[in-house]
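All protein chains but one are shown at their positions in the complex.
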Amino acid sequence: MKNSNDIIDDIASKEYEFGFTTDIEMEIAPKGLSEDTIRFISAKKNEPEWLLQWRLKAYAAFLKMKMPAWQHFDMPQIDFQNVSYYAAPKQKKQLNSLDEVDPELLATFAKLGIPLNEQKMMTGVAVDAVFDSVSVATTYKGKLKELGIIFCSFGEAVQEHPELVKQYLGSVVPHSDNIFAALNAAVFSDGSFVYIPKGVRSPMELSTYFRINAENTGQFERTLIIADDDAYVSYLEGCTAPQRDENQLHAAVVEIVTLERAEVKYSTVQNWYPGDKDGKGGIYNFVTKRGICRGAHSKISWTQVETGSSITWKYPSVILQGDHSQGEFYSVAVTRNRQIADTGTKMIHMGKNTRSRIISKGISAGHGDNSYRGLVKIGPRAQSARNFTQCDSLLIGDQCGAHTFPYIESRNNTATVEHEATTSKIGEDQIFYLNARGIDTEKAVALIVNGYAKEVLNQLPMEFAVEAQKLLSITLEGSVG
Amino acid sequence: MTNEVTTPFYNYIVDGFPGFLDATPGNFLPLREEAFTRFKTLGLPTTKAEDWRYTNVQLFLKDPFTFSPVAGTVTETQLAPASIVGLDAYRVVLVNGHFQENLSTLPAIKGVTIEPLAAAATRPLVQEHLGQHIHLQDQPFAALNTALFTGGLFIEVAANVIVDKPIYLLNVYTTTHKNAFIQPRNLWIIHTNAALEIVESVLDLSDNGIVLVNGVTETIVKENAEFSHYNLQMAAKDGRYIHYTATEQEQYSRYHHFNFTLPAASFTRNNLSVALHGNYTESNMLGLYVANDAQHVDNHTFVDHLRPNCNSNELYKGVLLDSAKAVFTGRIHVNQIAQKTNAFQQNSNLLLSDKADINSQPQLEIYADDVKCSHGFTVGQFNQEALFYLRSRGIGEEAARNMLVGAFAYDITDQVKIPAVQDYIISHIEESIVIN
């Protein structure tokens, strides 16, 4: 068996697979952040006045806010003036079909495993592809439109469905929610928009693929998903970025609204560039994701597999407002090298008989530092609310950290809240047992880790689950306990 | 940097400091001054401080308080309400922090020293340890105590001495027509192979005045020593108690800390910090809080596993009635070299009123891989099926509820190794849980 030094070397030597850059003519806004930047973006997107005003309000709030200090890592200094807030591939005219998308972009996404060409597309998955600041293509739009499903870029939604955007934008994550959400509200450039009408179950998975390409830019996309009464959609999100020495900021916002009996399942496989073995470079992934179960008997489920980014700071949450509504959070977060993850969820129980379930699996290797941070709040009117939380941490090597910081606030005596957390390592006896059956140590670790994460991986749609499993195995290759 | 929050209480302390400070030479002057500077930097916490997120201590500091009154005269008969039936123990009585020899019965055992901390100030051991086991840098109240403590007890048990009976340490507070701010300070050292049991309790005899007590106890449990500390907090209504208990354990030592917070002090904040500086230690931290009326009970615990092969076991249970509020924060920190650590922590709560609140933060911070660590939290009501079962056997609803509360507390009360203390606590629990 390898000793721990070899292991660390092995982990470190594992290359980031998606670190290439795309050479394409870009339109990039000059660095810097001011009201003018916001007006520039808003004008670029040809936005109505109310949206510009909303952005400016958010910017004013942003200026007054401080960086958060409660997380289990030292927040890096971010020079917000040294970032470019808009980067888009140049395009000559309005696109009428996917065939008109720049072949270089199509090639980029194909290389990432996301063919945008209709014939090669993944069946059953509609994709909105976001390249730096803008959405470059959305597939299967026509087919979805027949069902009344709106699936388009955020910019398009502002033009085509302003009433829906106006009604729901900022209704779950207010413009002043936290410093990164405020920044996003001020400068967001694109993202995806989904509306599922009453009684419609989306026949295919909807997905957005985010790609950061340009240097010294931040990515600030915004996603809004609305599921009307009795609607259902499963939504997937993937992301990658080139390998660069500078840290890049990704501050996204996702808002989900479910009305009566509606259900949204949101899955993320996050594989932003994690930085190198010394912690140089990588994406700062500071994301605000929140859903509100506004209707009775509605449900929002978050599943995330977090393997990338140098720092992950995100807490996909559910506000359980409707009676009998349900929230779920399933997470696998892997940190290695010098990666840091401070992630978890908030379940805010407001309605009667609301239920939430939190399953978090942290895996720390190398010098990685992994924290679960979660809030379960039972409001005074949440009669008979229930929560169950399980947080497990797996440590691989003795240089990493695994932490659990739950916050539990109960204001209703008919509620039941249970939280359990454990910390363990991969047992040498487990590895030996598998070795004795002819399975080499690397495969054994992969097997054990995948087994450990199974409860979460099982929540992912099939295509994603396979990818996520591979990703976990690759990420942890060579890391023997 | 100085804190930005000033309140009448803060100003009273800061303005009064030169006069409050006992400048007797040898009275820890440099330590006191340093601590006061620290206190001024930290200020009195608001709910913005992570450590005070769920406890707005400012609410309990609003009334005007008078700094550290001297001991009033207390007679034996006045102590009667605090007597524990059947307890065979030595007794030490402190009034407003000040040692009362006439009311105390000390062990006449060679190697056992019990005296006021002030009297022990010049001992090298005291100079060496006082203020060295608390986290002054982020604990404003411990810093304030360090700067301005008066009274308190120095206890030393020499190597190989087993104290044959428990010491009953009774903290009496008296104040008349005035609110009193009292800051006792204890330093207890249990040497190698020694053993000691302390049962600590409170008796609030204040008459028309509120006591605010901000105490600190530092304890060192040396190699293979054993120390049991039963802290019974069942003070009178309106009392406000902040206490910081810092214990350091050396190798093979065993430490058992029991904290019972029962009605009716309006505010209790306990900080228990246990640092495991030696291998193969054992630490048991058991807490029970039963709160009614508008009581606010806040327990913060911190176990620092600094060395390998240590076991820590923590169980805090709470029963909340009326509009009582409880806070639990339990942090387990496992250092990178503390391999083979076993650390267990559980916080369970019964909410018996629709106005009661619980806020809990069980935390694990783990930097070693070959460890077994877990924590758990639960909150709920009575098991309805159990209640029905008892009632179907003719047991009235109230009696059945009392039985279930007793059963809930049993995990803790069962661990109390002194029968008289166990009976005393169980009967107090029963009295506390009249459900309206």
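Each chain gets a letter, A and B, in the order it is written, and its residues are counted from 1.
Assume a residue touches a chain if its C-beta (ideal position, glycine included) is under 8 Å from a C-beta of that chain, and two chains touch if they have at least 3 such contacts.
The rule is short, and it goes like this: contacts and distances are computed from a predicted model.
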item	value
Complex member absent from the view - protein name from UniProt, among "Protoheme IX farnesyltransferase", "Iron-regulated ABC transporter ATPase subunit SufC", "C-type cytochrome" or "Spermidine/putrescine import ATP-binding protein PotA"	"Iron-regulated ABC transporter ATPase subunit SufC"
Visible contact partners (per top-of-document touch definition) of the missing chain	B
Hidden-chain contact residue, picked from the options B:Met285, B:Leu390 or B:Val421	B:Leu390
Touch residues of chain B, complete complex, unshown partner	383-386, 388-397, 399-400, 403-404, 406-411, 414
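As a convention for this text, only the chains that are shown with their structure count from here on.
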item	value
Averaged-CA centre spacing for the pair chain B and chain A, given as whole angstrom	44
Chain B residues touching chain A - in the complex, by the definition given at the top	50, 54, 336, 339, 349, 351-354, 356-381
Chain B-touching residues of chain A, taken from the complex the two chains share	70, 72, 380, 393, 395-425, 481
